[in-house]
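Left out: one protein chain. Kept in place: all the others.
A and B are the chain letters, set down in written order, and residue numbers restart from 1 in every chain.
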Amino acid sequence: MQERNRRLLIGLLVVLVACVVAIQFDLDPTYRKMVKASQPVSKGKTGDLMAQLPGQFIVASFTGFEQVVAGALWIRADDFFHRGDYQPIIPIVRMVTWLDPHNIDVYITGAWHLDYNFVDEANSLSDKRYIPASIALLTEGIRNNPGIWDLCFELGWTHYCKKMNDNQKALEWISEACKYQGIDPNTGETVPRAEFVDRMKAHMLEKCGRFDEAIEQWHKSRAQSVKLVEAVKRKPASGEYVDRMAVDLCDRNLSLLLLRLGWRYARMDRYEQGLEVAERLTGPPEWVAATASARKDFESRKGKAWVGDAMKPLNTSFQVSWLRAAPQVLIIKGRVNVIQASEYKGLACEAFTHWYATNNAPNAVKHETWRDGCRVYWRLEDYDYTMPDLETFDWKIDLDKTIAWGDIWVGNGRFTSSIDMSDPRDSEMYPFKAGKYKLTIWMTPEDPGMPDYVQDRVGWKGEALTDPNCLDTKTRPGFKMLKKEFVLSRNDII
Amino acid sequence: MNVAEAVVVEGLCKEFRGRLGDRVMAVNDVSFAVDEGEIFGFIGPNGAGKTTTIKMLLGLLFPTAGKASVLGLPAGNIEAKERISYLPESPYFYEHMTGAELLDFYCQLFRMGTVFRRKKVAELLDKVGLGKDGNRTLRQYSKGMLQRVGIAQALINDPDLLFFDEPTSGLDPIAHKDITDLILSLRKQGKTVFLSSHQLSDVEYVCDRVAIINRGELVRMGTLEELLHAGRTIVTLAGASAELTEQVKPLAAHVMQDGELLKVYVESEDDVHKVLEAARGKATLVSVVPQKQTLEDLFVEIVREGRK
Partner (left out) sequence: MIIWAIAKTTVGDALRKKVLQVFMVVAIGLIVLSLSFSQTLSFSSQRGGSADLMLLKSFGLGMMALAGIFISLILGVSLIPQEFERRTIYTILAKPVKRYEFITGKFVGALLTLGITTGLMGLTFIITVVAKAIGAHQLAASPTVGQIQGAGETSVAIFDANMIWGVVLVYLQFMVLSSIVLLFSLIFTTTVNFFMGAAVYVIGFMSTVVTSLGGAEGANNFQRAFFTTIYYVLPRFDEFNIPNQLLHPETQVDNMAFYTLKMALYGLLFVSVTLVAAILIFERKEV
């Protein structure tokens, strides 16, 4: 080869190498985004992740068999689930998410296991010490898979709302879910996210007392549902059934929200808006009749001053006590004036619900004295217990800590419940190692334990609640609740 | 340079370096020229540097020093390769190919068109006697058939200069004859053949000139007439005494007692007469036989000298 050609080739080599490096610079950010899951965020426990996995899984990952191993492990987890043996599932969840960090199902199912399946023998209460792990698992899943609404919704709804009754956090995560469109897991194509996500955001806003935002959200949700209906209509050959149920659902919920704002707080503007929305619905006949009745009531109130249903104080006379029926068996009982049937007389909402009239009708099947259905919540925990905030998923719980909570049904203004923590099989769940414990019993309109019809009387934020001893306005700023705390010693329980 | 020279080698050297830094001079200052149209024999013992020299001429190895040209162009030149061909010792080809496919492959290396290739392959197979075996895979070929197909690939481009390295090695006598006849026919066509072979009888039979290389150096070169001298005369005497034996030893190149016979190897005619004169009346003359030197004799002599 001539020297000139040789030099040209060497020059070409240099240029090619530069091009390779340039493309690497371009590919790096994309690749890092794809695999950042393989570098979990952790402080102080970095080595644990690798140590938890046997060597063959690390080898498997080099040969490209990570997903095979992950898949095989997940099938194994299914076996354990069907046998009712839930304990081994959690380490498998860790291994699978490490090997296959984009398997959305595993995060969702794993977190559900943690929060719901480790229950005691006597009360079917779940072990609350796993809650931080379930939240950390889902948070890790969200970090590894940004833009997936399912994970955000799971965290908000299944865990923060239903398990922890923390509506603020639930709203935060459901709102996050609303930012993302759905993606078909088979093809990766963008599809509309499930309609219920947006509706749930509206519900959460309502629960958190952000009514104006809730109204706006209902409008948005309705518009989205209408769009989907129109899209289906435009494809008559598709054979798809044009289901207006979602649109009607939005109208129904929006109208009820507006009507309740009207009834509870004497807001005539909202009352009127609610009626306009309610009148859009053409069925069922009971709804149409109720709407017409409410319309009459609205017309009759125009120009008159009146007090909203939730603005009339209600003395709840909340009383609660506890006793130890046996070692590690506590009985909680009490009374609360929530809610007598007589409270519904003359309420604005009665024009729509007709409950009081129906209950007092001569031909009523049953004349209720109390409108039952409320729930009182209790929580027993080590006095200094703080629920940990895990940065990384770690299913190891502190076996020395005791924490349990549940709810008690209120009937005829009374409630009582026996909490049996004495079963030897539950000793790990209720260790009672601490010397001092806190027992809290409370009732708040924010929790699901206060149905709509009770809130019709006391308001979303407990505006009507009064109590000489147990009224609490500090725990949830802007909300009133009933609360009683007891300090117990270990001897009190054991 | 004389245009009529097909190969010119001047002061060619090739040094190989071992892994431990030791150096081996495989070819040391070799110079020769091959005329166009002649069959040039290139012989030497194993490891003498024959194949190394040929590889340098073909551009497969690069000389450490010296110059070589082939058909007027520097050794290894692509244009020169259009007009030369090479049959290596015990050629190995792609076993999965048939004879026809192999030749077709080599034709493609000469950038021949499809139609022309087809014709050429059929022609070559016939020429080397493989017309019926062209569609069999090389794995099924005998040694002789492989050699034939090797010759066929060497004739693809109708070369002006052919390098043959041990073309008759391992062949049966008939195939052997065929190859030597082929080489002679090539000369008749005006082609130049550079023949490297251990079959000294073949070299003696076909070559116009021969170069002998030993330990990397060119030892002898010339026509056979120039290289091979008349040889010795063997005077055989019977009943020679020890005294007579001592007497004739200075006159002879070599004296050998063969039973009762004394064989005296004498180089010149004068010395023959002197031996006869010395033996008159002292021994019985059995025979006086002139012995012609063969190429093998020369070869062995050179190699032995080299070992000393």
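In this section, contacts are C-beta pairs under 8 Å (C-beta built on N, C-alpha and C of every residue); 3 or more make two chains touch, one makes a residue touch a chain.
Predicted model, so just to flag it, every value in this text is computed and none were measured.
The residue from B:93, B:141 or B:299 that touches the chain not shown here is B:93. Touch with the chain that is not drawn comes from one residue among A:4, A:82, A:425 or A:474, which is A:82. Mapped onto chain B, contacts with the missing chain fall at residues 55, 58-62, 78-79, 81-82, 84-88, 91-94, 96-97, 105-106, 108-111, 150, 153, 157, 163. Chain A residues in contact with the hidden partner, per the touch definition given at the top, are 1, 6, 9-10, 12-13, 16-17, 19-21, 23-24, 26-27, 30-31, 33-35, 37-39, 62-68, 70-72, 74-75, 78, 81-82, 100-105, 109, 144-145, 148, 150, 183-189.
Keep this in mind: only the chains that are shown with their structure count from here on.
Computed from the mean C-alpha positions, the centre of chain A lies at a distance of 96 Å from the centre of chain B.
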